[in-house]
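Here it is, the structure in full.
Only one protein chain is missing; all other protein chains are in place.
The block that comes next holds chain A.
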Amino acid sequence: MSFFSFGQSAEIDVVLNDAETRKKVEHKTEDGKKDKYFLFYDGETVSGKVNVTLKNPGKRLEHHGIKIEFVGQIELYYDRGNHHEFVSLVKDLARPGEITQSQTFDFEFTHVEKPYESYTGQNVKLRYFLRATVIRRLNDINKEMDIVVHTLSTYPELNSSIKMEVGIEDCLHIEFEYNKSKYHLKDVIVGKIYFLLVRIKIKHMEIDIIKRETTGTGPSVYHENDTIAKYEIMDGAPVRGESIPIRLFLAGYDLTPTMRDINKKFSVRYYLNLVLIDEEERRYFKQQEITLWRKGDVVRKSMSHQAAIASQRFEGSAASESALEQAAKEESG
């Protein structure tokens, strides 16, 4: 805003064409608050209108051009000056000249590539935004509108279980198993811990989900570890032959998909940390990486189909099975 404006000024704002129908999602801001933003996927068109509203109607506004940009950029917090733009599109809305009355400009960025998911982390931020600018001699008038991009995946073809025998020689031997190595964000981790040898006095056992955000390259790599969840799976002292089940629902936690070497700037990886604590507070742990991915939402499913599945969960009876068949027939037919 200019305090020495002799003459005209204007307000600029951006409105999407599908603002009424497009879904909004919550996304964390840098200071930890959650805000809602329009959700886009890779390849979707971004179209809308830029409204330039003159503050003093009647007076003309001189400018050196009006444009709108669609930007995808990575910002490292320790290096704020340099933004790494990986998507940069621009549409000129008006050639240099003047406006005498408030105007609206249409724009469309067709089938925009949005290769990465929006991410706000501890040391790095990846964001997408529209920026409308009225270019002027001394100071531009601009407005930014952030959007959120989700990257979707489908069920991986290969999703082997993780099964390992670990321990300390002649002291503690366990076999742990997790049913998959790749989990979607609303998945359930089903597993078990089997005790082969227990010569220490265990007090309890827990599973932690750890998020590791890696920024920087070469000698200046920095890892930021954050324990997202701690979930106790056993209280008390186990003996040989005991098997402890694991059932950890991921939907309750604030997770993102695994991001590997995004634009060679940062990574976000997730680990399951199995921790056993003995009576003297000594901790024995084994970390295992898992891959998290984002599943597309179910587009349409009839209510009766869902109800039939729900009833089968409890009974598994012939009646509910035939209800399921019927509902499936109805849906496809």
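We adopt the following convention: contacts are C-beta pairs under 8 Å (C-beta built on N, C-alpha and C of every residue); 3 or more make two chains touch, one makes a residue touch a chain; residues count from 1.
Methods note: contacts and distances are computed from a predicted model.
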Name of the absent chain as recorded in UniProt (options "Sorting nexin 12", "Ciliary neurotrophic factor receptor subunit alpha", "ER membrane protein complex subunit 4" or "NADH-ubiquinone oxidoreductase chain 2"): "Sorting nexin 12"
Candidate in contact with the missing chain, chosen from A:39, A:145 or A:188: A:188
Residue in contact with the excluded chain [from A:83, A:230, A:247 or A:260]: A:247
Absent-chain interface as seen on chain A, which is shown: 155, 164-173, 177, 179, 187-188, 190-192, 194, 197-201, 237, 239-243, 245, 247, 278-286, 298, 301, 306, 309-310, 313
